[in-house]
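Would you mind keeping the following structure in view while I ask a few things?
One protein chain is absent from this view; the other protein chains keep their places.
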Amino acid sequence: MEKERLFRLSAKKLTELLSKREISNLDIVNDVVERTQEVEPIVKSYITTNMHGAIASAKKIDKLIYKSIFKGNKVEPLMGIPIAIKDNISTEGMHTTCGSKILAGYRPIYNATVIKNLKNSKIVIMGKTNMDEFAMGSSTENSSFWSTHNPWNLSNVPGGSSGGSAAAVAVGEVILALGSDTGGSVRQPASLCGVVGLKPTYGLVSRYGLIAFASSLDQIGPITRNVEDCALLLNVIAGHDPLDSTSVLKEKEDYTEYLKQNINGLKIGLIKELMGKGISNSVKDSVYKAMDLFSSLGAFCEEVSLPSLKFALSAYYIIAPAEASSNLARYDGIRYGLRAKRVKSFRSMYRKTRSKGFGDEVKRRIMLGTYALSRGYYEAYYLQAQKVRTLIINDYKRVFRNFDVLISPTTPTVAFKIGERSEDPLTMYLSDACTIPVNLAGIPAISIPCGVDNGLPIGLQIMTPHFKEGLLIKTAYNFEKNFSFKLKPLYKKYRE
Amino acid sequence: MDFEIKIGLETHVELLTDSKMFCGCSTKFGSPPNTQTCPICLGHPGTLPVINKKAINYTIKVALALNCKIANFTQFHRKNYFYPDLPKGYQISQYDLPVGLNGYLDIELDGNKKRIRISRVHIEEDTAKLIHFGKTGRISEAVGSGLDFNRSGIPLLEIVSAPDIENVEQAKAYVVLLKRILEYLEISDCNMEEGKFRIDTNISVRKKEDIYSKVRTELKNLNSFRFLEKGLSYEIKRQKEILSKGQKLYMETRHFDSETMTTKPMRVKEVAEDYRYFPEPDLVPMIIDKKWVEEIKKTIPELPYRRAKRIKEQYNLPNNDVQIITSTKEMADFFEFCAKTYPYPKKISNWITGDMLYYLNQEQIQIEECKIKPQNLVEMLRMIDKGLISGKIAKSVFKDMFKTGEMPETIVRRKGLEQISDVEKISNIIDEVINGNPDVVKQYLSGKEQVLAFFIGQVMKKTKGKANPRIVNDILKKKLKRMSF
Partner (left out) sequence: MEKISIEDVKHVAKLAELDLTEEEINKFVDQLNIVLEHAGKISEIDTSGVEPTSHAIDFKNVFRDDIVKKSVNKEDALSNSQKIVQDLFELPLMIEE
């Protein structure tokens, strides 16, 4: 009989075992390393692994845990728990590529604020995960290194752009992960991999050290296997940061407090516009069933309309590329990253470096964004998109007067086949239709598993007003508790 | 042919904050290359800017001093363009919502006042410094170049005038006054050699009848008053010549070459640049309310033209003296400090505009760097008034004070320069001189009164110049008069 593998356990459970001294931190890290060696050649979640560093950290933490228990103290939450970091989050001295050739070899000279927070909590970093180049994509196929495979079905995509993080968590290469979400990049891969992904309110988690895609939309968020671990990780990364001017001054909350509450009397609205054309029947079914489950738990559920959401995708594909075109201007070959050789002048250095370093999708979005900002088009595209954004925000404000939370599918379909949409940008863009409005409005949202279709998971998206992450976690936790979902990839052996 | 000339000036001023505009790096000048940098001012991926509040305060201060309206709502924009000295590929600058709008500056030339409108005062970040290797250090002859990011991100103020300037003299008067105001405000040291005060110009010359012509030339690299004068004069002459020949001018950017004292084309602008400005999403808007503006108002000292007017009236000084005294804030402070404790302002002014200015120029230093403090000068003036030293001795005392910074009394005592006003002592010396020169006495008595000067000279010689000349004169005349009977 196989011994009970630690990689399958939740962070909460592992902390219990550590507290009782039934296992050591090194046991946890060793098991996760072993699992990574088993599945990484097939799933390919990581760009860079930090196995030796992680083992060294675990040994140090074991001493701290021993001292702590000796003094009669508890083991702090998430202490010693392995985490994977999306490769667009700056880690000092550790290779950080953003999934791009243009940053091949780049070793940041500073840590992102979230990384400092993780280190303060003694969370163990296992490595940097694969992603669509500069977070532009919904399948992780746009990584300039390799594609990551969905652990539920290896010929399917894990979603994106945080596909590496979601796949690693789903398959048990790690217990926790961080992703980033600009138009759905945490929630969409979480949905396609059957795990939990949360995009916090814009401004709740510091962006300092997150390599920018679209500055007014980007947020770092946790990817975990259950809602409780998600709350624990959010506790660590949320909070004001003086290095980020868009970080909110707000008292810290303990999000695990909300796990104790029920949802009796909660008013839930199902967004009509996100249940229409393009949403597969199996996804619709699962969402309606979720609605029934909520009702059975004492919530009032109703359909609600936000007409402006029809235009969200259009506005997003102006705003995000426009900001990206400017954010990606710094990759010039001078101070870091790739630099083209044998150039005649500084202009040819720019052009050769950038043309060689950026992939197709990144070039496409730089072109789109540059065009949208250029003379004569700024008003029609960028400014108009910012006005549409106002309308979307107002729509959410209006419905949140009558509803506590909103729900929708996270993605229109389950995970698609690798290669299926890579030559068709617009269809690829449409896979973010349900998640994008949330980023434009800056509100928080979580994706949790709510069904399986043809062996592939389906995700439910829950949304609340700004800074109501507690309510979000409470709602998701009540659903999770009452919905039986088994994360199958954890038990797969992946052997021929 | 009649020409109309319009000149607009764009002035960039590095602010005197301790840290940079968006990061905590020092702004100190002259450190070894790339030692005052961090991930933020190097434009590393993932970094974010945070606004230095003092830089905004300084911007408001300048905008107020230049009579601008202060924007209630203001924000930063990104100005997107590629150049190696710009680490992020965009400059964080201001666009349609600058801190200050629609101000003016009144310049005076030969007693005539002229108002130059100020279009805008805004704040942005400075670029890195390009260093060219080669014999001349010039870009055109460089064999290679490198980048030093110490300057990258230093707060940079931009002051843009309307094209109200009509000639070189006005341009110079504008720049001199603007620089003096900025120095008065103590927001920049305006050191032109260190590139902390830089001037770009827009010049358009057109035939009077050609009212629709909008062609203008940008002229860069005018980094001293002399180059400003030479560059503008050359450019105006060049444009007039072209128009006189019936040829056309076109939009271009020209560079002033300080070796040949001419201007050379940098690039022809076929298409106007497209900077793709949009609101900087990493920063948030600023609301400047009345209370904030009032707080800044309180920090503005009396500005030069106001002060000049007051000093002229209050102390009843001639124009020339007022101009010199108010040429810097420190000199005016020096004067007024003396005037507070000494009742004869003209006497103070005489020494400042005379000996003081002479030695300052000789040593090439500013009044605040010299060793004489206001109380030293006041003390010396009092000693003259009391007859303790003569005016002539005072000049040498002043020279010593300038060198050593000692109090005048100390110098006088050390060198034994006290004036001899003791009547008996002087009388004895006069007796010696009269007795020793009977021939000259005879000449005097025969009516040749000019020889009196000879006697005075002899007395001074014997007292090493310390005898009080008024007393010598009196006693000498009395004694000689007595002898004639």
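Lettered A and B in written order, each chain numbered from 1.
Here is the rule we use: a residue touches a chain if its C-beta (ideal position, glycine included) is under 8 Å from a C-beta of that chain, and two chains touch if they have at least 3 such contacts.
Here the structure is a predicted model, which is why all the values come from computation and not from measurement.
> Among A:Met136, A:Leu259, A:Ile334 or A:Cys434, exactly one should touch the missing chain; which is it?
Looking across A:Met136, A:Leu259, A:Ile334 or A:Cys434, the contact with the absent chain belongs to A:Ile334.
> Going by the contact rule already stated, which one of A:Ile366, A:Ile418 or A:Leu472 would touch the omitted chain in the full complex?
Going through A:Ile366, A:Ile418 or A:Leu472 one by one, A:Ile366 is the residue touching the chain not shown.
> In the complete assembly, which of A:Lys122, A:His149, A:Arg225 or A:Lys352 touches the absent chain?
Residue touching the absent chain, from the options given: A:Lys352.
> List the residues of subunit B that touch the chain left out of this view.
Listed in rising order, the touching residues are 17-19, 23-26, 32-39, 42, 50-56, 82, 84, 130-133, 139, 142, 144-149, 267, 274, 276, 279, 281, 283-287.
> State which residues belonging to subunit A touch the missing partner chain.
On the side of subunit A, residues 105-107, 109-110, 201-203, 216, 242, 245-246, 248, 311, 313-315, 317-318, 325, 329, 332-337, 339, 343-352, 354-355, 358, 363-364, 366-368, 370-371, 374, 380-381, 383-391, 393, 425-426, 429, 440-443, 466 touch the unshown chain.
Heads up, the rule we're going with is that only the chains that are shown with their structure count from here on.
> Taking each chain's centre as its mean C-alpha position, how far apart are subunit A and subunit B in Å?
The mean C-alpha positions of subunit A and subunit B differ by 58 Å.
> Enumerate the contact residues on subunit A facing subunit B in the complex.
88-90, 96, 98, 103, 106, 108-110, 112, 207-212, 214-216, 242-246, 322-323, 325-326, 328-330, 332, 334-336, 346-347, 350, 370, 373-375, 378, 382
> Hey, which residues of subunit B end up touching subunit A in the complex?
39, 42-51, 78, 80, 82, 84, 87-90, 147, 272, 274, 276-278, 281-284
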